[in-house]
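Excerpt of the complex: some chains, original placement.
Chains here go by letter, A, B, C and D, matching the order in which they are written, and residues are numbered from 1 within each.
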Amino acid sequence: MIAAHTLSTRFMGSTDNYDKADIVMVGVPMDFTCSFRPGTRFGPQKIREVSVGIEEYSVYMNKDLTDKNYYDAGDLDLPYGNVNRSLEMIGTACKQIITDNKFPVFIGGEHLISLPIIKEIYKKYGDELVILHFDAHADLRQDYLGEHYSHASVMRRVCEFVKTKNIFQFGIRSGTKAEFEYAKANTNMYLFEVLEPLREVVKNLGERPVYVTLDIDVVDPAFANGTGTPEPGGCTSAEMIRAIYEISKLHLVGFDLVEVSPGFDPSDRTALLAAKLIRDVILSV
Amino acid sequence: MIAAHTLSTRFMGSTDNYDKADIVMVGVPMDFTCSFRPGTRFGPQKIREVSVGIEEYSVYMNKDLTDKNYYDAGDLDLPYGNVNRSLEMIGTACKQIITDNKFPVFIGGEHLISLPIIKEIYKKYGDELVILHFDAHADLRQDYLGEHYSHASVMRRVCEFVKTKNIFQFGIRSGTKAEFEYAKANTNMYLFEVLEPLREVVKNLGERPVYVTLDIDVVDPAFANGTGTPEPGGCTSAEMIRAIYEISKLHLVGFDLVEVSPGFDPSDRTALLAAKLIRDVILSV
Amino acid sequence: MIAAHTLSTRFMGSTDNYDKADIVMVGVPMDFTCSFRPGTRFGPQKIREVSVGIEEYSVYMNKDLTDKNYYDAGDLDLPYGNVNRSLEMIGTACKQIITDNKFPVFIGGEHLISLPIIKEIYKKYGDELVILHFDAHADLRQDYLGEHYSHASVMRRVCEFVKTKNIFQFGIRSGTKAEFEYAKANTNMYLFEVLEPLREVVKNLGERPVYVTLDIDVVDPAFANGTGTPEPGGCTSAEMIRAIYEISKLHLVGFDLVEVSPGFDPSDRTALLAAKLIRDVILSV
Amino acid sequence: MIAAHTLSTRFMGSTDNYDKADIVMVGVPMDFTCSFRPGTRFGPQKIREVSVGIEEYSVYMNKDLTDKNYYDAGDLDLPYGNVNRSLEMIGTACKQIITDNKFPVFIGGEHLISLPIIKEIYKKYGDELVILHFDAHADLRQDYLGEHYSHASVMRRVCEFVKTKNIFQFGIRSGTKAEFEYAKANTNMYLFEVLEPLREVVKNLGERPVYVTLDIDVVDPAFANGTGTPEPGGCTSAEMIRAIYEISKLHLVGFDLVEVSPGFDPSDRTALLAAKLIRDVILSV
């Protein structure tokens, strides 16, 4: 089993048996490299806490969580301020889940957590692996404030091992000039829009293994205000829910949802949106 | 007159003469059966308080409140925690208003308050009565946590006396599988969308008596964050304003707006939206 | 075991074995009869959540939680809005704990929850039972808004079976004239002050069984702002911590701490104070 | 009667008959000259709104509001941004109240509102008039940012007509060097402390007419956080409550309580303290 807190709130309907679960959820309360406003460490707990406020049945998917077996392992017990050790612990957790042939769902925390996860996923699926990246920010910086590992450089780090033509980026609307030039030359980046380009991309992916990394700030801050670096001009929550429906047609091999920072959202609608998206991903597996 | 608080803030432009009023507004500060986050008891006062921040003239309706006579009776003095006595008091208030041939506008409070109101309305109009129900949630549960009377079962209770084919539900996006099956078999439910299906429905209602019950969470929580059980994926405030314009073409016999919970909305935009919708309903009568 | 939520956050250091525990904690998320501002239902979870922010060792008591065996049963699954059924469930939980010869610690929720608890405690200890009641409010109303069971009448209900001369009330500073007259004639009430009169009372209680009910609003709202009916003019948090130290000298048979309403306290200092007081009570047993 | 809003919340227990009232309360929602953080315009309404959360009986005074006749005239309808016209309107309101031989209670709003009130009081009582001024700030500036009329210069303006030896200032802990030098040479200023110097002063005032102006920031911001210019190092709320008890022994001829700014206090304890102080002043008349 995953070495995580065992006395905290679990996602609605989670089983308490790791072995029988097909899907394993892990919270990653890491926000140390965040440069603007910290607080995503509280994301996983808030998402679980509000998950009781949504239904187990999804009318979008016409499926019910009661038909699924998933285990919420709680939050990893990270050493605050130690980036390297934290990334190692995340990678180890992911490795175990996929070794046990379970579907990993990671809940951030900051976007940097996706790096060790995708590394492990890539080890298993190799160059067939497709990455769908939903984000307001390109996250393609070479480094950030002199740091190699940062939530602003995570996708650039991913580009160092995943084939960049297998990386699809949606909803991007912020970055340096250099990042957009890099994207043009290497990845598949769709500016501003999410649902329409996704529908096109989905058509061509067939049975290839697909990993999805979803930074909640791809959604406009009107709908997802609880995030550290809100970027006006994004898609609606309804569009993002439909995007998950599109993704459910694919051969999904892992998922993470990051950058929910509940302290900025007194209404909890961001965490509720995250809980709905996670529910619909679980229903897709 | 209605037995309600007499020393609290009134809706902008309210007359102080019950007898001369054509329309009577009543606040219902009830939130006892709420299972997630209480606070709708403060809805009516907040809506009145912010009503001074909007104009008496509506450019949507091209009408002005100064041409209308309405009386705001204040909040009912409910016994906190006693559901049965509270429902009785609400029903009594409604009965008196319609007996006096005035148009009732009730402001919640939780959605359960609509039950005794619709019962009284039904007694007057019988099987001709049409119910337009705007909500994110189906509210069609047989019971909830073992309780017969709950804000999650209110429309199911209504279905026990109103002809279910006369019930139209708009914007629904959350419920159990059983609720959606019940809706399919009995009521007229339109998933996700509000304005387009409403336009179709309005065409066929002619001069029939129509009661509207509007749960503010039908609007997306980006626009109406001040509510207890926000459900991402809803319509915009602009659409809801236009929906009231559509409704103004009908033979309206009563209206309630429920589930505004101002504590979750530091901007007060939810209460302001509610105040605009109530203004335009008053202008429709 | 107690029928309570099993997938939510537990108090710091709680064992997961009911049978081996000497002390059992139960959360009671009830706030239905609250007349002013609801929200105490979130008290138990917040107190547990912040408990990780305090130390297991108490320098006040010079003892450590690691030397104690206590089980946090989670929150009772109450039917929202049904006062009678809720009170029954609370009483049943308390009965089981004391039948199993364990020490009960209940965390509210509103003050009305103390009634069924004290009833069960009284059944066991009879007229020897002493009640120490810490509160800003007398809670001695005959009824409240016509309701017999209310957080404003809870101690009056207790006076109907516990010998009133065995009831000691500290820190009281708010009530009707009738309540203060009743107290003068029946209970032992100390106005405004907590620590000094307590020290006197403690001297005379010897080995008698003592139950403590602590409404957090006895502490001044500067120190305990997270409560529903704050009443300026109370004691400091340091005084309340020392009061628990005084109480630790007695033969304690049960404890409840009520009326923490975390939504009014962005700093969480009220829940942290509650967690410290509960820790020191556990260390006293 | 006073020309004020008539459709807003009234102070708990207010009569609706100006003529029969012995005491008249007026809200003054003025915060235009505030230099730091505006928001005191919402003070009067919040104080009234929370007043239902306290008891009509005061155990401090052993008196009950039900034995008093007071009329809450609502808020004055001030022209926002026009200081001169606003001060005129406040003075006119005060003049009418004292002409009608009623006791005036004004609720701010910023401290500048006390100026026209004290002017009218002074016209009636002349050089016998004593002013008790409770405040964290000296408010004795000659002018402020080039403005003659400011909340930071209000007591200096008062010193231009009231005999300065009749002015007693309590709890002062902030000001320019020049202000403290002026105070030393002219008024009676007590640094930091409130209750002890007040007890001394009260002894010597006999039957002289006394006006009290109470800036809530005299109380430490731990107890009165809802204010625009919080100044750490003040007295407790319990001390201020006792100060009002001391004042009740005097021949009180008018009272104002200013600078409650509810937006900074999610717990409403500042407004609740203000409501208790106002209640006890009413009980003193």
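In the analysis below, contacts are C-beta pairs under 8 Å (C-beta built on N, C-alpha and C of every residue); 3 or more make two chains touch, one makes a residue touch a chain.
These numbers come from a predicted model, not from an experiment.
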Identical copies making up the whole complex, of which 4 are given, total 6
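In this text, only the chains that are shown with their structure count from here on.
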How many angstrom lie between the CA centroids of chain B and chain D, rounded to a whole number?
-> 42
Send over the residues of chain A in touch with two or more other chains.
-> none
Looking at the whole structure, which two-chain pairs count as touching?
-> A-B, A-C, B-C, B-D, C-D
What residues of chain C sit close enough to touch chain B in their complex?
-> 31-35, 38-39, 41, 77, 79-83, 85, 145-147, 149-150, 263
Name, in rising order, each residue of chain B that touches chain D in their complex.
-> 6-10, 14, 16, 45, 49
Chain D contacts chain C in the complex at 52-57, 59-60, 64, 220, 222-223, 236-238, 241, 266-269, 272-273, 276
